[in-house]
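The structure under discussion appears below in the form of structure tokens.
For this depiction, one protein chain was excluded, whereas all remaining protein chains were kept in their positions.
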Amino acid sequence: MSLNSFGRVFRFSTWGESHGPAIGAVVDGCPPGLALSEADIQPWLDRRRPGQSRFTTQRREPDAVRILSGVFEGRTTGTPISLMIDNVDQRAKDYAEIAGAFRPGHADFTYQAKYGHRDWRGSGRASARETASRVAAGAVARLVIPEVHIRAYLVELGGDAIDYAASDEAEIDANPFFCPDAAAAARWEELVDEARKAGSSLGAIVECVATGVPAGWGAPLYAKLDAELAAACMSVNAVKGVEIGDGFGAARLRGEENADAMRAGPDGAPHFLSNHAGGVLGGISTGQPVVVRAAFKPTSSILTPVPTVDQAGAETEILTRGRHDPCVAIRGAPVIEAMVALVLADQKLLHRAQCGDGR
Amino acid sequence: MSLNSFGRVFRFSTWGESHGPAIGAVVDGCPPGLALSEADIQPWLDRRRPGQSRFTTQRREPDAVRILSGVFEGRTTGTPISLMIDNVDQRAKDYAEIAGAFRPGHADFTYQAKYGHRDWRGSGRASARETASRVAAGAVARLVIPEVHIRAYLVELGGDAIDYAASDEAEIDANPFFCPDAAAAARWEELVDEARKAGSSLGAIVECVATGVPAGWGAPLYAKLDAELAAACMSVNAVKGVEIGDGFGAARLRGEENADAMRAGPDGAPHFLSNHAGGVLGGISTGQPVVVRAAFKPTSSILTPVPTVDQAGAETEILTRGRHDPCVAIRGAPVIEAMVALVLADQKLLHRAQCGDGR
Amino acid sequence: MSLNSFGRVFRFSTWGESHGPAIGAVVDGCPPGLALSEADIQPWLDRRRPGQSRFTTQRREPDAVRILSGVFEGRTTGTPISLMIDNVDQRAKDYAEIAGAFRPGHADFTYQAKYGHRDWRGSGRASARETASRVAAGAVARLVIPEVHIRAYLVELGGDAIDYAASDEAEIDANPFFCPDAAAAARWEELVDEARKAGSSLGAIVECVATGVPAGWGAPLYAKLDAELAAACMSVNAVKGVEIGDGFGAARLRGEENADAMRAGPDGAPHFLSNHAGGVLGGISTGQPVVVRAAFKPTSSILTPVPTVDQAGAETEILTRGRHDPCVAIRGAPVIEAMVALVLADQKLLHRAQCGDGR
Partner (left out) sequence: MSLNSFGRVFRFSTWGESHGPAIGAVVDGCPPGLALSEADIQPWLDRRRPGQSRFTTQRREPDAVRILSGVFEGRTTGTPISLMIDNVDQRAKDYAEIAGAFRPGHADFTYQAKYGHRDWRGSGRASARETASRVAAGAVARLVIPEVHIRAYLVELGGDAIDYAASDEAEIDANPFFCPDAAAAARWEELVDEARKAGSSLGAIVECVATGVPAGWGAPLYAKLDAELAAACMSVNAVKGVEIGDGFGAARLRGEENADAMRAGPDGAPHFLSNHAGGVLGGISTGQPVVVRAAFKPTSSILTPVPTVDQAGAETEILTRGRHDPCVAIRGAPVIEAMVALVLADQKLLHRAQCGDGR
């Protein structure tokens, strides 16, 4: 029920605004006895950290995480793990000029409509800054599922798609775009530079693959693995679409093309001849890689003026100075990874709750 | 937490298998005092009912719903509303031949992997028959949100898209495809006939629009309106992708194209010049139409043999006789409508819980 | 969140009114593969069934349960188990005279105040008839915890307490009061007869002991085993107090009297020298018997007239004809047993979710 919590058995809650003193996550239901220190979390935060290239926001946040509870003598205790990250590079005055008007594409108007009162400093709670909390919580989730390997990367940016045949996981961290295709990364550099200089922004598509997920995770009907993944990804700032496996492409296949045929595998488990399903059938994992894609809209904070209204209802124009990502999807890749880890950790525990460890 | 429940304040749970004695839904948290009888539910079930054209399964189910609780003297009492639909046209023997093997594209293998035991009669719990329960619950949800008008229809079938310019809501119920474009409906008739005769099946895309949703519904961050819609739609059988507004298309727009500009509206509320956002910003409704699209894969039950393995792990081939929809998305349209209604009813009550009626 | 559901991982929801067509429970999250048929449930319902002695209501309900889903080939499938019990001996007219006035001690006034509309037939949803659904669900819960033995019995009736020294579990089913002390049972026969003839009613205290609960069940801080038991028992009709172990008596002990000393046990686990804690410390089971007590108020439906007001606010008097238990606590004993089983099954699964099977 909690509005700011996600998960069922392994559950995290986040709090904090973009320009408040700090942000944080509380992870509840974590198994005891797992080795955990800040050093297990910081590298994941560093991957998402702003200001690492000219293609992300120039806000300088060290994003240093502190563990305030739930760990004793280096191991989790089974009690809530409180993670806190101080906000250090706030410049609320950047936003003063927009305090009174609604930035199109942003949540300014909707927060005002819902709550009648909003923190306009850097989008407040609606800021993508909150996703640092998700990444921190996701780092804990990873420890719960050591059998799973999760990797997210951009497969399309500004409408320019990668060539899967030319892609290589090793390339992902070798460029500022989490792009597995070196040639595409080179093209994207120009695309993003152009958009940034034009005071515009670009959208992109993030793909995430989780390998090592055993068959049997997921809980039909309303805690289906794919439904949880869809909610997890759609809850990330700027995401407007989610696909599992072939996704929208599956709607263009014929039944015999789409159904992943099975052959006897070496270990008794079936071997699938394809993975149109993206590793999920009937809401339960098949044992194949779980494949999720999330579409990010272009950053709404742009230097191009857009017609809008102010809080009094009068017409005006607005452009957003502040410091912003020209393509929010780039830093979205580590966030999608974290959300997938969080869903899978939860489903693993949920599965053993109902079905025991033996399965 | 319930695996087979959906919603937070207005919540429904479903139960039942394809070939058990009955299926049902329990709706909890419904406001009291609403006029409700079977006659308010039956028409929605009739729209989803199988066997109404040659384009849907020939299973003959009257889908007559009974209200077993929660209504007194024609009005809801605020207590759980138990809805039951008897299964009358079961032919479990149709499935006997497939009891021992896993149908590719189906949940047979994953249910076996998860539970070690499965009801193979007509897919058991994984059958789309369960969606009748959702439609029944959705009919109750509609009563909670009389201010909202919800309409789902197919916008693409077998890769053939409608022409939006030639579409008309009035056309939707005039053909067996819930298709708003008469010309497309005529083409689809041929497409589906061909697939059916070839022992194949087709996928499709359902779009659903909800008008009349006021600004302010939705609860960031993990009960965002769009995240709830994504989970709701992805939980429907055969859905592999969900979009809000421009969805994946938004990833190809520039920031100034995507941000919906605002002008002063006649009543003080802003008037949006476009709706790329699909009526949701920051997880909260904008007051514009809420637009959701769901991609359905082609029916996995086909007469074309597909390689598979049996429960012992031996290789075999399988084709699915039974009675099946050549395009499961067709009957998916009323289901998506129901899920959208259920999400919106829940969010309406959740909103007034936190923010009161006055907003 | 569900208002009519209880439990976290092993969860049940109930529906139905006293004088509707049926009542029922849906059990969700049950482990797969458990042998289950109506014969596993019916005996527990029979223990609670009305009309078995002159000390309970004369309403004649066979309380025959049907399993409508979740079981295939005699074993649970892991999908929701829908249990339904038809209401067959309704006499709504008995209640017609009280439709317009509020019976003191009953929920008539509060349901009206909350919902503005109520089913006055036999208290509607507020009737103890709903507890049959709990007993049915509890029978399923017992299968999840075969290592646990649960027994509830009356330890006081009308202020007359049993002699623990003279008590014997074997005696519990040998009298109509679930009383382990034969001498007390004989005295209670007179007490209840007197009250019944006088048009009055009596309260009682039910004690429930669960043995075989291993150390480690319970989830601090807000899913503590004792907090869950307290909610479970307090949710039963007519219960006004709950104790764990020494309960209120513990408030009169000194620290050194209350702390259960430990000695080395035969198997490495500690042996406790006493059980003031009632088997729960810090919200987690100690391995000792879990001891819960629930205080039931006297039945509010009595033939003695009581001053009240009618729906229009006018003063009147009311006496409740219908058919009622002179001491509702008697049939409360099987209900408390069921609730304890439901809590323990849930906590077992919750424990293995977080801590794995190995602990």
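Just so it is clear, A, B and C label the chains in written order, and each chain counts residues from 1 on its own.
As a working rule, a residue touches a chain if its C-beta (ideal position, glycine included) is under 8 Å from a C-beta of that chain, and two chains touch if they have at least 3 such contacts.
Quick caveat, the model's predicted, so the values are computed rather than measured.
> What is the set of subunit A residues that contact the non-displayed chain in the whole complex?
Within subunit A, the residues touching the omitted chain are 1-5, 8-9, 11, 13-17, 20-24, 26, 28-29, 32-33, 66, 68-70, 72-73, 75-82, 114-119, 121, 124-125.
> In terms of residues, what is the contact footprint of the unshown chain on subunit C?
On the side of subunit C, residues 1-6, 8-9, 14, 102-107, 109-111, 113-116, 125-126, 130, 156, 158-159, 195, 200-205, 215-224, 226-235, 240-248, 250-265, 268-270, 273, 276-278, 280-287, 295-302, 304, 306-309, 313-315, 329, 350-351, 354-355, 359 touch the unshown chain.
> Contacts of subunit B with the missing chain: which residues?
1, 9, 29-32, 78-79, 220, 349-350, 352-358
Assume only the chains that are shown with their structure count from here on.
> What chains touch subunit B and also subunit C?
A
> Looking at CA centres, what chain is most distant from subunit A?
Chain C.
> Can you check how far apart subunit B and subunit C are, centre to centre, with Cα atoms defining each centre and the answer in Å?
Roughly 38 Å, centre to centre.
> Can you work out the whole-Å distance between the CA centroids of subunit A and subunit B?
26
> Rounded to a whole Å, what is the gap between the Cα centroids of subunit A and subunit C?
Averaging C-alpha atoms per chain gives centres 45 Å apart.
> Residue numbers in subunit A touching 2 or more other chains?
Correct list: 1, 9, 220, 350, 354-355.
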